[in-house]
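The other protein chains are all here in position, but one chain of the complex has been omitted.
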Amino acid sequence: MKRREFGLLAGTAGLALMSGAGRVLAQDMDLKPTSGETVYFRGWNFRTDVVQANVARYNEAMDGKVDYATVTGDYPALMEQNLMASAELDMFYANPSSACRYFDAGWVLPANELPAYAEIEAELYPNLKDAWTYKGKLLGLSYFASTRGTMVVNRKLFEEYGFTDADLPKNWDEVYDLIYRMKDKGIETPFLPHWFGEWFGISWGFVLEVINRGGTIADAETHQPTITTDEDGPYYKTLAAWKKLWQSGMIAQEVFTFNEGGYIDAFASGRYVMSPQQIYDIETFNRPGRSQIAGSCSLVPMGDHPWGIIDSGLYVMSNRERSEALTDDVKKFVSWYGFKDQDGKIAIAQNWMQENMLFSGYKSVMESPETAERIKKAIMRPEDYDAILKIYQNTPFPKGIWSVVWSEEFNPFLKETLSSFLFDDGDIVETLEAMTAKIEELNGKYGI
Amino acid sequence: MAKIDLVKLRKTFGAYVAVEGLDLKINDGEFLIMLGPSGCGKTTTLNMIAGLEAASAGDILFDNVNVTDLPPHERNVAMVFQSSLLYPHISVRRNIETSLRHTTISDADRKRRIAEAAKMLEIEPFMDKLPGQLSGGQRQRVATAKAIVREPSVFLLDEPLSALDAALRLSLRSELVNLQKRLGTTTVFVTHDQVEAMTMGDRIAVMNSGRLEQIGTPDEIYNSPSTVFVAGFLGSPPMNLLEGDLAGGFFRRGGLAVPIQGPGGKVTLGVRPQDVTVTEATAPGALPVTVYAVEHLGRESVLIADDDRGNKVRALVAPGWHARVGEKLGIMPDPARCLLFDTNGARIYETVARAA
Amino acid sequence: MAKRSIFLYLAIAVAIVWSIFPIYWFCRMAFLTPNEIRLFPQPFMPQVFEFGTFYNIFGYDYEYAAGYVSGASGQSNQIIRGVLNGLFISSIVTVITLLIVVPLAYVFARMEFRHKQKLLFAVLLAVALPPVSTLIPFYSMYVQLGLNGTRFGLIVVTLTITVPFVAWMLIGYFRNLPPIERLARIDGYSRTSCLLTLILPLAKSGIAVAAVIAFLFSWNEYTYALVLVNGTSANTLPTAISGFLGQYPEPGNLAASVIVTIIPPALFAYFLQRHVTEMSLVDPVR
Partner (left out) sequence: MAVGSAGQAIQASTPSRKPRREMSDTRFAFLIGLPVLVFLMLVVAYPLGYAIYMSLHQIVFFGGYRANFVGLKNFIDVWSDKSFINAIWITLRFTVESVVLTMILGLCLASIMNQRIRMAGLVRTLLFLPWCVSSYAAGLMFGQLVRGQTGILTTISFTFGGTQGVDLMGRATVVEVLAVANAWLMAPLVAFFLLANMKTIPKRLYDLAAIDRLTAWETFRYVTLPPLQFTLFVFASITTVLSMKMFDMILIMTGGGPGTASATLTYQIYKRSFKDLNLGYGAAMSFYLLFFILGATFLIYLVWGRRVSR
C-alpha cells in the first residue's frame, strides 16, 4: 500500500476516534478554504512523512489546496532569501529568533490576526507565550517546544563502569568532574558535547550552558550585553571548562562536522555515556531497532539548575501580497494546522506527540492522558517521566539574544568565534570581550 | 580535358606572401609536376587551382574561362590529398560515389563508372570496407579511383605518395603515369621528391619561396637549370656547387682551376658528380679533397669527399673503385659540363669552355 | 612474465577497490538495518540484502523478512519528482547543449576568422566563473523574471555551465579530425551539409562523450538547484536527497537514493567507455 494512502487512512481513522460526539458543524464551515488558490507551506526536513499525511488530511477533509515541500540546507538563510524575494510562501517553520527578524523586516503576519487568537493565548504555557511574543505580538503558532540540552545518559555504559544515580551531576561543574572520572575509569569517549556543525550546534551549546549557569548574555529588554569576564562568572567558567575538555583530547574533531543527524546517531551508537540532547530525542534513543542503546537511555534530573534552553519551532504566517480571500484561507489553514481542527481538537500537535514525542506549547496537549502514556512508553525508567516534565517546565529562554532582530547575525558569529577559540587556543577574556563588542556593534547597527 | 592558365597569381596570408606573381601555362593533357621544398607555395597554388583557397590577386583560367571565383565542384576538378585522404567513416564504395554527387548522370552510368574505376585500379575486393581497414597503397588506389570516376577536366594530386614506403611508391608512380596517359587528363602533381618529379612529369615547375624558378621538361630542368636553386635541388647525388672567382679564362677556387671564359667576378660553379674525374691530390688544377665515404650503388659508386673549405664534393666512380677514408685525392671537373651562376643565383649562359 | 601479470592484476585490483570502495561503503547503508547503521564501529557488510529502502524512497512500505516494517519515506514525493525533473531537465539541457556546442566547437576548431582568440577567451572566462559568485545575481534576476522555482530557469542556468565546458572539450576533439572539409568541397558539399552529413557522423564518439558530460553536469548540479528550485515543484534529485540529511536522519534512504542518482550515469559510462578512448586531444603520431 502506498504510504500516502496509508497515512491518510490512519489519519482519518484517528480523527474519527478523536472527534466523538462533540462535532461542531459551524466550525467545519469556518475552516473550509474559499479562494480556490494554492496555499504554500514550507518547512525544514523533519519527518516529512508525518507532515505530508497531515497536509493530505487537511486537503482531503477541508477540500484544501495546500502545497507542501521542504527546504533543505541552511534553512534560516534560504528562508530569508525566499522572503526577501516575496517567493510563494504562506506558512513556514521558523525558530522564534528567526521569526523576530522576519517580523522586523515586515514579512510576518502575527498570530494575533487569527480569529481564534484569544483561545490560543489561553492555551499556551506562559513561559512559551513569553518566548514567542515579540513587540507585543505572537509570532506564530506552536509547532513544537522542546528543551535542547537535556543531559541524557547511556545507562548501559554508565552502569557497566560502576556508576550509580549518586554519581549523576547536579550542575555543569559536576558534569565535567564526572567526565574526567569516567575517562579515568577507562571510558574512551565519555562525553559528546553540543559542538556539532549546524547553525544551532556549538553556538547554542554555549548559550545553553551559560544560561544554565545563571548567565543572560544580553539583557532581556534592552539587549545590552551582560557578559562578564569574572573568573567565577558563568561565561568565564563555561569557556574555561570547554578549553580544558578540548585540550584533554577526548573529543574527536569530527564532532564539528556532524550535522544533527550525525550528532544523534553518534550518541545512538552507544559509544558515549553523556550528552546534551533535544529532550524528545530520548524517544529516538530508546526506540528498538533504531538505536544501539534502546531501552537504556535515561536523563539527568534537574539539579541545582535546569538543563538546556527552550528550542521551539513556530508555524509562521507570511505577509506577502495576495488576495484577501487567499489570506483568509491561509489563516484558516494555519489555525487548523497549528491549533484546532474542524472538530475542535488540537490534532496535529497531539499527532506529533504520538509520532515523535514532540512537545507542544499547548497545555491541553501536554496534560492529556495520551501524552502521559506516550512519554512513559519512550522512557527507560518510570521516574524519568517526572524528570522530563520538571526539566521541560523550568527551561529558560535566552530572550536577550533571541528576541531581537540581530539574533541570526549574532549566531554565526558565535559559531565561528567559539570554534576558533577552541582550535586556536584563544584567550578566554579576549573571546568574551569580542562577544560583548559584537553585541554592541549589532545594537548600533539596528539602533537598539 | 583542359588547358590551365595562371595569370599573375598571388596569395597572401596576413603579412606572409605564399605565392607571388605566378604565371604558368599548363597544356591540355599534360602531366605537370610542381616541385619545391616545403613552404615554397606549391600546395597553395594547387589549392588555388582547385578552388580551396581564394586567390588574393590574379586569375585562373580553364580553357580560357575564368574560374577564379568558382567554387571547387563547379570547376570539374578532382583532387587526391596528402596521405590519400578519404572520409574515414564511410565505405570505399560510398567514398567513390560522393565524387558523383553533383553530376546529373543516370544511375546505370554511375554504377558503370564506379565499376570501371574499381576495375582499373583493382580495388573491387574491398569496395565495402572502411578506409581505416585498408593499407596505405590500397587507400591511395581508392583515392585515385575516387578522383577518376568523376572524369574531371583537371586532376590535382597533393603529395599522394609521400606517406608510403619506398617500394610501394615506386610501383604506384608508374601506375599513375600509365593511368594519366590512358585517360589523357590534364594533371598537376605536387611533390617535394625530385625523383618522383623526374620520373613522372611531362614538365616540371620548380618553385621556391612563392616564386616559379623554372619550368621545363625533366631533361631541360636537369641538364639546363636556369638557377642555382634548381641546379642544387634536382639530381641524385646532387650537383656539386663551388663558389669561386672567374678571371682570366679560369674559374679558381683554392687549388682548383677550370678553364672557362665568361664575365669576371664572383661566381658559383656547378658540376654534376658524373662530370668530374678523380685524380691524384697533386694533379695541377684539381680540387684537393679528403675522402669522407664511398657509397656503392651497384652499377656505380659515389665518392664523397671534403674539400679544404669543408664542403662536401661528390664524384661518380666505377663500381670497383676503392679508397681509404682520410686519403687525399684531387677532383677535376669536365669544363665542358660546368655551369656558372652569378651571385644572385642566375645562370650565366655566355660561357665558353676551353680545352684543358 | 608470470611475475609481471601478477603485478598487473594486483594493480587492477587496487585500482578497482580505490574506485568503488567509497561508493560501496556509503551505499552499503541502503542494506543495513536502522539498528546496524547506528553500530560503532560500523560493520563491513550488511547481513541481509533486501531492497526495502528502495521501496521506501519511492513511497512504499516494505516488510523485511525479519518481520519489521519500514515505512515509506516522507521525501518520496520529492524523490519521485526529483527523478522526473532530473531526467527532463538533464535531457533538455543535453540536447540544447549539443545543438549549441557542436557547431560552435566545430567553427572554433576548424576555421580561421578574426577575433577568434578573443572569443575563445570569453568561453574560457565562462568556464572559470565560479557558480558561487553568480548565485546571488542569478537569484535576484530570476526573482525579477519570475523564473525561480521553474524548470525553465534551471535549464537556462545549467546551460551556462555545460556550454562553455563542453565547448572547451569538443574544440580540442574537432581539431584532431582528419581535414575532410577540403575533400568535401571538391565533392561539392556546402559547409552546412558537410557539417551535417560528414562531420557529425565522423565525430559521433566525441559528440557522445560530450552528451554524457552535459547530462552528468546537469543531473548532478547541486549549487544552483539548492538556491533556485529547492522546495519547489521543480526540485531535482540532489536537493530532494539532501532532505535525508536533516534533523531526522535516514541514512538508509539517503544511501538508496544516492544509488538511484548513480544508475543513469553508470549506464552511460558503460556505453561510453568504448568511445572515450577515441577522445585524444593530440594528433596521432604516425
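In order of appearance the chains are A, B and C, and numbering begins at 1 in each one.
Heads up, the rule we're going with is that contacts are C-beta pairs under 8 Å (C-beta built on N, C-alpha and C of every residue); 3 or more make two chains touch, one makes a residue touch a chain.
Just so it is clear, the model here is predicted, and its values are computed rather than measured.
Contact with the chain not shown here comes from a single listed residue; of C:31, C:174 or C:268, that residue is C:268. Only one residue in the set A:140, A:262, A:276 or A:400 touches the chain that does not appear here, and it is A:262. Residue A:409 is the one among A:167, A:219, A:409 or A:433 that touches the chain not shown.
When the omitted chain is restored, the residue from B:17, B:70, B:90 or B:294 that touches it is B:70. Think of the hidden chain as still there; on chain C it touches residues 8-9, 11-12, 15-16, 18-23, 25-26, 29, 40-44, 100-101, 103-104, 106-108, 111-114, 116, 119, 122-138, 140-141, 156-157, 159-160, 163-164, 168, 172, 185, 190-191, 216, 219-223, 226-227, 238, 241-242, 245, 254, 258, 261-262, 265-266, 268-270, 272-274, 276-285.
Take chain A: the residues that touch the chain left off the picture are 74, 77-78, 80-81, 84, 104-105, 188-189, 197, 199, 252-259, 262, 265-266, 269, 271, 405, 409, 412, 416, 419-420, 422-424, 446.
Criterion: only the chains that are shown with their structure count from here on.
With centres taken as mean Cα positions, chain C sits 55 Å from chain B.
Mean C-alpha position of chain A lies 38 Å from that of chain C.
Within chain C, not a single residue touches two or more of the remaining chains. Contact residues on chain B toward chain C in their complex (touch as defined above): 47, 50-52, 71-74, 77-79, 81, 85-90, 98-99, 101-102, 163.
Of all residues in chain A, those touching chain C in their complex are 1-4, 6, 42, 44-52, 67, 69-73, 78, 81, 85-88, 259-262, 264-266, 268-271, 288-292, 356.
Across the complex, chain C meets chain B through its residues 178-180, 182-183, 185-189, 198, 201-202, 286.
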